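A short write-up of the structure that comes next.
For this view, one protein chain was removed and the others were kept in their places.
And now, chain A:
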């Protein structure tokens, strides 16, 4: 049966997009250098132009250097930037590859049916905008403006978000919440009245003991944190790593606890048991700042190290020893909250346990624990009020997930599939900078939702899988070719950073700000985009904080003075926490009100059947999700993922390193491509591991097509967190299909 939206794997009909390829590039770049009329463009004869990186969410500020021909040569960190301290990570250094990738989207495309076949036809920008605006107006008339949604993971989300709010919808979701850090935020808000946010307020550089639970710093190159971890190692800090896999940081740890996957809560509760029963907690801190200690003390009595041994396979002596190690270092200890924490569906409770442990150790608000971050206050130009949406995605959730403080991408997806009991469904998606096919678990459901839509417009720099489902594809220029809103990130010192174009956009690509504004014109919403160019808006904002675009073009980053609290609590300081009780809630009144366990409990999770292994996934330092999969510089470092297999398992299946196998999951889903086996002692015998973001199925991305396996494709069992709707993705089990040869799939 032909679906309404066939995934279009072929390239578009015309070849006009190729004219700037190959040898012409250089002369094209040369002409850019001469043609520079706008004051706001900044002088292109700058030896360097400021930017902040868009390869990941850390947004390090740096300098783009060009060669004598005006071509981008390299990107180097800005010494003034607190996020990177002048040192970019491999992805930021390799960011040049995003610009030079010849497989980039080059011109707007519109889906058309020609002779019974669906294909993309090249369109002018005006045609593309007209198509989108017409559909949006129609949807507004038939279903109301609330039936539109934005998925975003990138700088462009700001402008499309503004467009959507002006249009009358607040369905604005980033997969970085419900598919990543959401449970952490809800857990820390319900404990300390404050989330963790980004970059994390972990005071790693001064810590004496860093506890990592499934967090693989160094493989996840969260730049500032990796730098500080290295400083902490230099200063003799001890690291305790809890991971079923011998991660890079496990190799640098004093203790590696190879925990049985899905049992972390048991270990955390047993640690609390030791810390409380041995009197190792910070008594003054607990007395002064926390609520519910007595209830907690009663609650954890049953979670002894001996009990936890049977659950986690970690020996009682090791549990005690590591708990004492933490207490010895306290308050300069960090039980790290991690970042991607949507694992088993009870993730908010696991992160609550992490938060409670930190509270017992007195590390929140203390040097070497968690500092009080501050963010610069930059005024925004006053816009007319946004219309108030009458409905949003929450109306399709049946009263669930009230504690979610941001929109759930998975919730918006669910709200796009009409059901018999729903009087509301989302009809249009704008997708910016997030490859939902490889981001949301349960691909079948994502594709089902897409088939139900009246409109899906995708804005991206690369022909990611999601673009193959779009009605309209809008090619965005890369971050090296555009201005964007100021980077305003939290940290020890508030800072702002500027991104400006180092060169003009290649091909027929455009910045998201311009696209959103052109769409606003067609939707009669131009009042919300008073500045014709984003650089005028940035200049206005910068002048409110005593600087200017001209100054920022020269310095790139500006640190501002702290206005509020000190970095740490003073001795005996009275602190009011933003919770119901005004205290750090060991016993959560907010969770109790919503009908959830006020203190974390251990819940056993399903285990793999005979012959199946738990699928664990993670990051490699040279890639960001699937975003970098086709980047020429970064694929040169790593061009496929591998399947880590314990030697015992390999022997049972007669597998050897270098061999390619297909994987099949518990629901009979077979991987689209085979994956290379890596036999290694670095993984438990009940699990396999792979790096996320590979196994791309879109042939338009020539370098990464068919390389490795997509973990997302095999994640069909989603364990949803009842508290905030996070999508737990680690309850999937795979087996090896050595019988399948490539041609059979």
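Keep in mind that, in the parts below, contacts are C-beta pairs under 8 Å (C-beta built on N, C-alpha and C of every residue); 3 or more make two chains touch, one makes a residue touch a chain; residues count from 1.
Note that contacts and distances are computed from a predicted model.
One chain of the complex is hidden; its UniProt record names it "Fe-S-cluster-containing dehydrogenase component", one of "Dipeptide transport system permease protein DppC", "Fe-S-cluster-containing dehydrogenase component", "Molybdopterin cofactor-binding domain-containing protein" or "Ferritin family protein". Of the candidate positions A:87, A:366 or A:627, contact with the hidden chain is made by A:87. Across the entire complex, the residue among A:149, A:186, A:226 or A:734 in touch with the chain not shown is A:226. Among A:166, A:204 or A:249, only A:249 touches the chain left out of the display. Only one of the listed residues, A:153, A:614 or A:684, touches the absent chain: A:684. The chain not shown here is touched by just one of A:363, A:434, A:508 or A:633, and that residue is A:633. In the full complex, chain A makes contact with the omitted chain through residues 73-77, 84, 86-90, 93-94, 96, 217-219, 221, 223, 226-227, 229-231, 233-234, 246, 248-252, 256, 258, 621-622, 632-634, 636-638, 646, 680-685.
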